[in-house]
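As you look at this complex, bear in mind that one protein chain is not there, while each of the others sits in place.
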Amino acid sequence: MIRVQQEDFDVGAELAKLAAGNPGIGGITSFVGTVRNHAENQEIQAMTLEHYPGMTEKALEDIEAEARRRWPLEASLIIHRVGRLEPGDRIVLVATASKHREAAFESCRFLIDWLKTKAPFWKQEETVEGPRWVAARAEDDAAADRWTKEGA
Amino acid sequence: MIRVQQEDFDVGAELAKLAAGNPGIGGITSFVGTVRNHAENQEIQAMTLEHYPGMTEKALEDIEAEARRRWPLEASLIIHRVGRLEPGDRIVLVATASKHREAAFESCRFLIDWLKTKAPFWKQEETVEGPRWVAARAEDDAAADRWTKEGA
Amino acid sequence: MKLYYFAWVREKVGVKEEVLTPPEGVRDLAGLIAWLKERSPAHAEALADPRMVRVAINQNYVAGNPPVGPEDEIAFFPPVTGGAP
Partner (left out) sequence: MKLYYFAWVREKVGVKEEVLTPPEGVRDLAGLIAWLKERSPAHAEALADPRMVRVAINQNYVAGNPPVGPEDEIAFFPPVTGGAP
C-alpha cells in the first residue's frame, strides 16, 4: 500500500496493521526517515516537501510493485509526507514483511533507494540564509543503480 | 539499550523514544521478528523461548557495542522476548538510528544476524506431533559470518 | 497542452501550471523547449540548462526527444530529492 499525505503517521499502528491476520510473516523491516536539524554544516529550521500529485502516487505504486516482483513479500507499505516539516518530524515510512528476514531487509532498502531517485518529491530547506532547494546526491543515484544492476 | 523480557513491546513507542530529543537523526531502521504459524511444512501452535539469564544480557550488550564500534550510530535498541509465544506474536525488535540511512540499514541487519548466532536463546516449537527444539540453520551462520569477514 | 513546473523550475518560470497552444510546427520535446524559451526570459532561464531539468510526459519520465501533442501533460522539474537523508 502507498500513501502521500500531509499528516504524521503512527509507526506502531502502521506496522501492526501490515502484519495483522497473516501469521505466515516471520519479520518486518521498516525504515523511518526524519528531518535533521542540519545539512552541509548549516542549521535547518524547517523543510518543505513539494510533489507532483498523481505522478507521485503512480511512481510509488510502480516502485512497490517492482519490490513485490523481486522478493517474496507478504506485505509492503510506503507512506511519504508532503508540506512543511520541522527537525525531528517523520518524513517517510517504508516497510516490508516476509517469511524470512533476508527478503524483508533487501526489499525495504530497495524501496527507500528507488523512492529517493524515482518518486517526484522535492525538498526545500529553510536556513538562516534563506530557503534553498536540496540538490540530488550522486550517492543516491549510486544506491539506486545498485538494484538496477543486481536485478537485471 | 538492550532488554530481555516476557512482556510484549510497543514498536511505535520504542522507536519514538529512540529518536526523542536527537534531531541529528536522519533515519531509523528497525526489524521486528514474529512467530510464524508454520515451519518446515508443519503447523506451529506455539513457541517457547528459553534463555541463559545473565549471559544473554551480556551477549546482547556486546553485540550492540560491536555495532556502535562499526557504524556511526546515534541510538540503538535490542528487545528480545522469552517465554511462551503464539503465532503472530512479536519475538524481537532491533533498531538503529543514524544520520544517514546506509549506516542504519547495515547496522540493523548486523544486529539481528549476530543475535541469531551469538545470543543464548533457544526456541522450542509446539506441533501436533509434540514439542521440538528448533535446530540452528546453516544460513544463519553464513549471515553472521558475512559480517566477520567484512568487518575484519 | 498542459504544462507543469515544480521546485526551482516552478520558481523561475513564475507559475505552477499553464495551458498553452504551441504552433503546429512544435511536434517534439526539443521543439517545445525552444518555443517555451522564446516565450519569456523566465522560461528561458528556467530551461536554460537541460542537464538540470527532468521531463515527464503524461506522468512518465522521458529521455531524449520524444514527440509531444496538444493533449499531452508535460512537466519540467529538477532531479527528485524525496525520502530521507
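To keep things simple, chains are lettered A, B and C as they appear, and every chain counts its residues starting from 1.
Heads up, the rule we're going with is that a contact is a pair of C-beta atoms (placed from the backbone, for glycine too) under 8 Å apart; a residue touches a chain by one contact, two chains touch by 3 or more.
Just so it is clear, the structure is predicted and the values come from calculations on it, not from any experiment.
Student: Among the chains present in the display, which ones are touched by the chain that isn't there?
Tutor: A, B
Student: Considering the complete complex, identify which of A:70, A:99 or A:137 is in touch with the unshown chain.
Tutor: Missing-chain contact among the listed residues: A:99.
Student: On chain A, where is the contact patch with the chain that was removed from view?
Tutor: Chain A touches the chain not shown through residues 26-27, 99-101.
Student: Considering the whole complex, not just the chains shown, which residues of chain B touch the missing one?
Tutor: Within chain B, the residues touching the omitted chain are 31-34, 36, 39, 49-52, 54-55, 58, 80, 91-92, 112, 115-124, 133-136, 140.
Note that only the chains that are shown with their structure count from here on.
Student: Viewed as a graph of touching chains, is the assembly arranged as a line, ring, star, complete set, or other?
Tutor: Topology of the interface graph: complete, with all chain pairs in contact.
Student: By the contact definition above, name the pair with the higher C-beta contact count: A-C or B-C.
Tutor: Pair with more contacting C-beta pairs, A-C versus B-C: A-C.
Student: Distance-wise, how many Å sit between the C-alpha centres of chain A and chain B, to the nearest whole number?
Tutor: Distance between chain centres: 23 Å.
Student: Please work out the Cα centroid separation of chain A and chain C, and write it as a whole number of Å.
Tutor: Centre-to-centre distance between chain A and chain C: 26 Å.
Student: Can you check how far apart chain B and chain C are, centre to centre, with Cα atoms defining each centre and the answer in Å?
Tutor: Their C-alpha centroids are separated by 48 Å.
Student: For chain B, which residues are shared contacts with two or more other chains?
Tutor: In chain B, the residues touching two or more other chains are 26-27, 99, 101.
Student: Could you say which residues in chain C touch two or more other chains, in rising order?
Tutor: Residues 84-85 of chain C touch two or more partner chains.
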